[in-house]
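One chain of protein is taken out of this complex; the other chains stay put.
Right, subunit A next:
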Amino acid sequence: MERVPILKVGDVLLISIQTDLEDRTALALQEDLAEQIVRTGARGVVIDITAVEIVDSFIGRMFATIAAMSRLLDARTVVVGMRPAVAITLVELGLSLGGVHTALNLEKGMRLLAAPDPGGPPGTMSGR
(Lines give C-alpha, C1' and ligand atoms only; values in the text may rest on other atoms or scores of the structure.)
Protein backbone atom coordinates (compact mmCIF):
# COMPACT_ATOMS: atom_id res chain seq x y z
CA MET A 1 0.00 0.00 0.00
CA GLU A 2 1.23 3.41 -0.87
CA ARG A 3 1.51 6.00 1.84
CA VAL A 4 1.10 9.65 1.19
CA PRO A 5 4.21 11.63 2.22
CA ILE A 6 3.75 14.40 4.79
CA LEU A 7 6.22 17.32 4.47
CA LYS A 8 6.93 19.79 7.22
CA VAL A 9 7.31 23.40 6.04
CA GLY A 10 7.85 25.68 9.03
CA ASP A 11 5.03 24.89 11.43
CA VAL A 12 2.83 23.72 8.63
CA LEU A 13 2.45 20.11 7.44
CA LEU A 14 2.05 19.82 3.69
CA ILE A 15 0.27 16.88 2.18
CA SER A 16 0.31 16.64 -1.56
CA ILE A 17 -2.01 14.03 -2.92
CA GLN A 18 -0.66 13.11 -6.35
CA THR A 19 -2.81 10.17 -7.23
CA ASP A 20 -6.27 8.91 -6.63
CA LEU A 21 -6.38 7.53 -3.15
CA GLU A 22 -7.27 4.07 -2.25
CA ASP A 23 -9.55 3.91 0.71
CA ARG A 24 -7.03 2.36 3.03
CA THR A 25 -4.36 4.80 1.89
CA ALA A 26 -6.72 7.58 2.90
CA LEU A 27 -7.32 5.97 6.29
CA ALA A 28 -3.59 5.52 6.83
CA LEU A 29 -3.07 9.14 5.92
CA GLN A 30 -5.41 10.23 8.70
CA GLU A 31 -3.43 8.29 11.27
CA ASP A 32 -0.05 9.42 9.97
CA LEU A 33 -1.17 13.00 9.96
CA ALA A 34 -2.47 12.92 13.52
CA GLU A 35 0.83 11.50 14.69
CA GLN A 36 2.85 14.10 12.79
CA ILE A 37 0.79 16.97 14.13
CA VAL A 38 1.39 15.85 17.66
CA ARG A 39 5.06 15.11 17.08
CA THR A 40 5.88 18.37 15.28
CA GLY A 41 3.46 20.62 17.04
CA ALA A 42 2.36 21.93 13.69
CA ARG A 43 -0.27 24.60 13.71
CA GLY A 44 -1.55 24.12 10.22
CA VAL A 45 -2.18 21.42 7.60
CA VAL A 46 -2.33 22.06 3.89
CA ILE A 47 -3.80 19.35 1.69
CA ASP A 48 -3.00 19.87 -1.95
CA ILE A 49 -5.49 18.04 -4.14
CA THR A 50 -4.47 19.59 -7.44
CA ALA A 51 -3.89 16.14 -8.92
CA VAL A 52 -7.08 14.64 -7.55
CA GLU A 53 -9.66 14.04 -10.20
CA ILE A 54 -12.00 11.69 -8.43
CA VAL A 55 -13.79 12.69 -5.31
CA ASP A 56 -16.62 10.72 -3.89
CA SER A 57 -18.38 10.82 -0.58
CA PHE A 58 -15.68 8.76 1.11
CA ILE A 59 -12.87 11.11 0.09
CA GLY A 60 -15.02 14.11 0.86
CA ARG A 61 -15.71 12.80 4.33
CA MET A 62 -12.01 12.14 4.76
CA PHE A 63 -11.23 15.82 4.23
CA ALA A 64 -13.86 16.75 6.77
CA THR A 65 -12.54 14.16 9.18
CA ILE A 66 -8.96 15.39 8.81
CA ALA A 67 -10.06 18.98 9.38
CA ALA A 68 -12.05 18.09 12.51
CA MET A 69 -9.23 15.93 13.84
CA SER A 70 -6.62 18.60 13.20
CA ARG A 71 -8.76 21.18 14.93
CA LEU A 72 -8.86 18.99 18.02
CA LEU A 73 -5.07 18.85 17.84
CA ASP A 74 -4.89 22.60 17.57
CA ALA A 75 -4.11 22.81 13.90
CA ARG A 76 -6.04 24.43 11.10
CA THR A 77 -6.61 22.67 7.80
CA VAL A 78 -6.73 24.16 4.38
CA VAL A 79 -7.56 22.19 1.23
CA VAL A 80 -5.97 23.74 -1.81
CA GLY A 81 -5.98 23.25 -5.57
CA MET A 82 -9.40 21.74 -5.90
CA ARG A 83 -10.37 21.37 -9.51
CA PRO A 84 -13.60 22.94 -10.67
CA ALA A 85 -15.01 19.57 -11.69
CA VAL A 86 -14.25 18.17 -8.27
CA ALA A 87 -15.90 21.14 -6.64
CA ILE A 88 -18.99 20.67 -8.76
CA THR A 89 -19.10 17.01 -7.97
CA LEU A 90 -18.77 17.59 -4.26
CA VAL A 91 -21.64 20.03 -4.35
CA GLU A 92 -23.76 17.69 -6.36
CA LEU A 93 -22.90 14.87 -3.98
CA GLY A 94 -24.34 17.09 -1.30
CA LEU A 95 -21.22 16.89 0.83
CA SER A 96 -20.60 19.46 3.50
CA LEU A 97 -16.92 19.91 4.27
CA GLY A 98 -17.64 21.43 7.63
CA GLY A 99 -14.60 23.00 9.28
CA VAL A 100 -12.55 22.76 6.13
CA HIS A 101 -10.98 25.92 4.81
CA THR A 102 -10.14 26.03 1.14
CA ALA A 103 -7.84 28.09 -0.99
CA LEU A 104 -7.34 28.18 -4.72
CA ASN A 105 -3.67 27.31 -4.59
CA LEU A 106 -0.84 26.39 -2.28
CA GLU A 107 0.46 29.93 -1.98
CA LYS A 108 -2.91 31.32 -0.93
CA GLY A 109 -3.37 28.45 1.41
CA MET A 110 -0.09 29.10 3.17
CA ARG A 111 -0.98 32.75 3.46
CA LEU A 112 -4.34 31.87 4.95
CA LEU A 113 -2.65 29.84 7.64
CA ALA A 114 -0.17 32.62 8.37
CA ALA A 115 -3.09 34.96 9.10
CA PRO A 116 -4.50 34.95 12.59
CA ASP A 117 -7.20 32.42 13.24
CA PRO A 118 -10.51 34.13 12.66
CA GLY A 119 -11.93 31.72 15.20
CA GLY A 120 -14.91 29.47 14.91
CA PRO A 121 -15.51 27.05 12.15
CA PRO A 122 -15.93 28.68 8.79
CA GLY A 123 -19.06 27.84 6.96
CA THR A 124 -17.36 27.00 3.80
CA MET A 125 -19.96 24.85 2.20
CA SER A 126 -23.58 24.31 2.52
CA GLY A 127 -24.65 21.62 4.92
CA ARG A 128 -26.06 18.39 3.74
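Miscellaneous remarks
In the analysis below, a residue touches a chain if its C-beta (ideal position, glycine included) is under 8 Å from a C-beta of that chain, and two chains touch if they have at least 3 such contacts; residues count from 1.
Keep this in mind: contacts and distances are computed from a predicted model.
Comparing "ABC transporter domain-containing protein", "Sarcosine oxidase subunit alpha family protein", "C-type cytochrome biogenesis protein CcsB" or "histidine kinase" against the UniProt entry of the hidden chain yields the protein name "histidine kinase". For the chain missing from the display, the contacting residue among A:D23, A:D74 or A:E107 is A:D23, taking the whole complex into account. On the side of subunit A, the interface with the absent chain consists of residues 20, 22-24, 53-58, 83-86, 88-89, 92-94, using the contact rule stated above.
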